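Note that one protein chain of the assembly has been removed; the remaining protein chains are unaltered in position.
On to chain A.
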Amino acid sequence: MKPLSTAVIAGALIALSACGTPAQEQTGNPGAPSESETLTVVTHDAFTLPDELKEKFAEESGYKVTYVAPGDSGTLVNQLVLTKDAPLGDVVYGIDNTFASRASDEGVLVDYESPALPGNAQQFAADQLTPIDFGDVCINADKAWFEERKLDVPTTLDDLTDPEYKDLLVLTNPASSSPGLAFLLATIGAKGEDGYLDYWKALQDNGAKIDSDWTEAYYTDFSGADGDGPRPLVLSYATSPAYTVDGESSTTEALLGTCFRQIEYAGILKGAANEIGARKFIDFMLSPEVQSAIPENLYMYPAVIDTELPEDWARFAPLASSPIEVPAEEIGANRDRWIQEWTEAIG
């Protein structure tokens, strides 16, 4: 009898304290992190975790968890900036390294270092953010198309401007698509601020088509996917070949010399009503269950890099050994200008 009544009283006390302390009071006390019964998780629109995992988190944490997904990575960060004084939720997942610096510069986040983040994930470190997963954005090729025509599959960015590969490539617009922005950064990383626009002009002269989003490029114009399009080269992900497996091999491959690495982060929103819950959610995203669910559900590599990968990934979706890099601070300082310049010159 006794333990039960203790539990009931304790439970009632917790419930009372949760109800009785409104968010404002908690933010008034900067020392102690806030907590409440509910947790609102803001994500990008591609976020999907299996229901079992979501339920498991809700059960273990005891929170009523709501997920909100207002847009892609860029839209998401801009909305967070706009709602700084009344945050959309407690914790955010889905900010990527092309927009990460805007979030930290605008003071949208508070610091948190998750104890669940292993040392081997330090390579992804970013201000105030916790890496959850990553992936490479690369040009993909339809292998059969090249075999049939006895043409070598191109391997480098420069190959793409070779007249041999005229009218074969489809890209996406950096101003409207996240892989498009990643590839723009790859060209800046490879050709430098002075050379990237000339490179794009050369791509254009070589007949590159630029679609507004990935879906259209991959499914309408690319020959190696289900849409049966006319072009054998497309901007996609290093993991895409794992989804075009035909028996013992994949019909497509990623050109690993053309990749830009995208890293996706989670962070705690400043002014969160449930900062403790936000921390728990970030730790949960780094837990072995979630990390091993990431490839199949989010199509990214787990940030905890010793997590076991699906068999197809190990065989058909290798990562680039040396992706093209642009430092985060540089992206933060110049991203908008680069996009503007690109749209003026190319778009």
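We take it that contacts are C-beta pairs under 8 Å (C-beta built on N, C-alpha and C of every residue); 3 or more make two chains touch, one makes a residue touch a chain; residues count from 1.
In this text, contacts and distances are computed from a predicted model.
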If you had to name the missing chain as UniProt does, which of "Electron transfer flavoprotein subunit beta", "YCII-related domain-containing protein", "Peptidase M16 inactive domain protein" or "Iron ABC transporter permease" would it be? "Iron ABC transporter permease"
Which of A:L203, A:A225, A:I263 or A:A303 touches the missing chain? It is A:A225
Hidden partner chain, touching residue among A:F146, A:Y199 or A:Y237: A:Y237
Identify the residue among A:I188, A:I210, A:L309 or A:A328 that touches the chain left out of the display. A:I210
Name every residue on chain A in touch with the hidden partner chain. 40, 43, 45-51, 54, 66-71, 74-75, 78-79, 81-83, 86, 88-89, 102, 173, 175-176, 209-216, 218-221, 225-227, 229-230, 236-237, 239-240, 243-244, 299, 336, 339-340, 343-344, 346-347
